[in-house]
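Note that one protein chain is taken out, while the other chains of the complex remain in position.
Think of it as A and B in the order they're written, each chain with its own count starting at 1.
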Amino acid sequence: MTGLTVLPLATLVGPVSVAHYLVVGAVLFVAGVACMAVKRNALGVLMGIELVLNGANVNFVAFASPYLQADGARSLGLDGQIIALFVILLAAAEAAVALAITLNFYNNHATVDVDRADDLKG
Amino acid sequence: MDPAVRLPLLLGLAWLVPLASFVAILFFGPRMGKHGKNAAWVATAAIVTSLMLSLMAAGTWLAVHPVTAPAHGHHGDAHAAAGQDEHGGHAAGHHGHAADAPPAYSGDWYTLYQGGKLKLSIGWYIDSLTVLMFVVVAFIATCIHVYASGYMHDELHDVTDHEVHLSTGGHLHRPGRFPRFFQALSLFCFSMFGIVIAGNLAMVFVFWELVGICSWFLIGFYYERKSASNAANKAFIVNRVGDFGMLIGLMALWGALGTLQFTDMFAAVRPAPDHALVVPASMTNWLLFIAGVGIFCGCVGKSAQFPLFVWLPDAMEGPTPVSALVHSATMVAAGVYLVGRFFPVLSPDVLLVIAYTGAITLFIAATIALVANDIKRVLAYSTVSQLGYMMLALGVGGWVAGLFHLVTHAFFKSLLFLCSGSVIHACHTNDMRKMGGLARVMPWTAYTMLVGCLAIIGAGIPFVIGLSGYYSKDSILAQALSFAQANPRHSVLFYAVAGGAALTAFYMFRLWFMTFAGEPRDHHVHEHAHESPTVMVAPLVVLSVLAVAAGWTIGTFGIANLLEQARPAGTAEGLTGGFAFGQTLTYPAEHLSHAEAIHRAATWTAFGTALAGVALAAVMYLWRLVSPDVVATIFRPVYAFLAGRWYFDELYKAIFVVPALGIAQLASGADRGIIDRIIDGLAWTARGLAGIDAWIDRTLVDGLVNATANATWNAGIALKRLQTGRLRQYVVFIALATVALFVLASLFMRVSHAG
Partner (left out) sequence: MIPTLAAIDWHAVFFLLFAAVACGGAIAVVAADNVVRMALYLVLSLGATAGLFFLAGAEFVGAMQLMIYVGGTLVLLVFGVMLTAQAPFVSIKTTAGDRALATIVGLGLFGLLVTAGLSVEAWRQPGSHRLTEPAATPIGMALVGVRVDAPPANAPAAAVRSGYLLPFEIVSVHLLVVLVGAAYLARAKRRKTPRAIEVAASAEPPTAVAEHAAIGRSAGRAASVLTGGSV
């Protein structure tokens, strides 16, 4: 139980480490999830998705950075950065398609409220 | 062509052609012309073909085996007498010299089953007897087919049967059954040929039964009539009684000898070289006796011998051509034929049984015929009586005499029946008391029938010439006398024959006088009477010619000499033995009866008795010097006894039918009262159990299944609510589930590490 309750939060006060980035990534990720959960506007949901992807990207970059790693620790190296790049690219593609869908939805239903998009409800 | 190939081919074809006709009429009969009129042509053409083939076979036979006078000069009376003493008390007579086997061809067309020695096959056994029987059966059948195509013309249109009273008070009205009649006739011919050509006893038995079923069809042709259907059933059932004995005989033979082939059986019982009767190592005296008596039992049924003769008079319910063909000339001859064919295997004791059976039969039947008033019944009892003659002849060792009489009787009895049919056709009644004086209106019928009557009583000028019956009956009398001289204790057999001859003469001429002579008794009948059409008279003329001439021997050719060719090996020598009746029996060789003294005595006896019988008939019925009614009144008990047909039917009814019905009633009662109750109870129990089962099924099993289904359904309904279609909720669920998953996983790992 100690691992769950007593977090080594003190680390965050020290020099910048991977853990710092991880916390920032967690904040972005959770904010993105919350954004998807809360926003009724389809565009808000899309923004939440962007945030989630960014949170993941922060983690990739952190793991890939020898600058943040302790000496001798293993890092992803260049691979992490390249994956982050791919994520950015795919996010762009996703944004384009999602926006097109949103516009279509708007054209058909005259709204961007995702709560109204329940035609397939059981 | 080799006769061994040609004879089976010709006779086999002659055998199968009627089957083809039967099949054709069976399937296409009603479509053969109007009301199946052409079925008669088909059947007649078939039987004529058979006749032609049979005649060709006869020609083939005669070309190879010319008929010669019997050659028995090489041994005489003294020799036979000497042989009797040597082997007294032994089942087999043995004369110690070689005898030639008769010419015969035997083989198999098709083997149904063969395992070890046991063999079931469709085969042939052809000797001169076979050929002769083929010709006789085919010839008589041809005449009767022609005759029937005229006689049965009523069946060509709808028939109103005046003898069937419906509950509505009217008479039965039914379509004609012309093709059906000829279909059954064809099947009958096929079956009869099958018996004659058969190469083994199993095949004989099969066709024996087929003949029985044909008889059943034909007797019951007017099956709407209660009497006809009863008569058909009676004939069939009584024959079954005899067949039961026959089956026992078959089993005894098969069990002991391992074969039913005639040739093998003959070889086993009468081994070469001298063919004297010996008991095979695998049999005992008694078994041989039982086998012989068993086979004879079948013949008793089929040939209407005492005590199974009761069916034959009733069988006259069938149409008259049927009576002529089936119940006088051929089918009933099958029994005699089989005894003749099986003769080599019969031991002296069996022969004695046969002889006495024949004697009793001939006497009983002749006495009943004295008082019968139904023209067909007189002839039926006459047939029974004549069959008794044949059996008696065979039973006293007269192989040729018995079969000779079989052939001649076939001719004149079919003639007599056809004549009676012609009379019935003209008068529409069977009752002789309503006839009289018919000779004037139907002379052809009257005089051909007179020929038949003369033939059956054996008329002739002694030692010069005679009708066919003269020769055959004389040879029977001679053999009986010969036997009686050799076995004085059994001389009653000779007296039976002699007395029977007198009775025969009396009742036959009583019939003729009552029918054709004198003044008409019933003018209504007389006025409507007319001569029958040519198609019916022509067969009468043809048959009457044969009834006259069938017994003649021209040069060396004659039926008696032809039969002599087929005499089974060893039987020419006479037979001595016997164990079953505690005495030694001596069967004199048949040629001994041709001795001058015996022959002369027999001829004079026959002539005297026949003359006496005719004279008495003339006194009572032609000149009416003595009124038959007065005689009947004087001998009232005897008359009643005879008119009641010795009360055999009543006796059998009391002994067999009533107890059988009683047992049936008892069984029916037991069936209803006990078995049905039990079964009903079981059914009720089963139903109750089924009810419980159904309840369990509905409540428990169905309930379980339904509960499962309902639970699933409800779960589905409940879970449906989760599918809100709300994107945001899903996101929350995903996040929540992820958290929960991680928390649970970590808890689990912690626990498992701790454990």
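The criterion applied here is as follows: a contact is a pair of C-beta atoms (placed from the backbone, for glycine too) under 8 Å apart; a residue touches a chain by one contact, two chains touch by 3 or more.
Given the structure is predicted, the values throughout are model-derived calculations rather than measurements.
Although one chain is not displayed, chain B still touches it through residues 728, 732, 735-736, 738-739, 742-743. Contact residues of chain A toward the unshown chain are 3-4, 7-9, 11, 14-35, 37-44, 46-48, 50-51, 54, 57-58, 61-62, 64-78, 81-82, 84-86, 88-97, 99-104, 106-113, 115-116.
FYI, only the chains that are shown with their structure count from here on.
Separation between the centroids of chain A and chain B, computed from CA atoms only, is 110 Å. Residues 720, 723-728, 731-732, 735, 746 of chain B touch chain A in their complex.
Chain A meets chain B in the complex at residues 4, 33, 36-40, 45, 114-115, 117-122.
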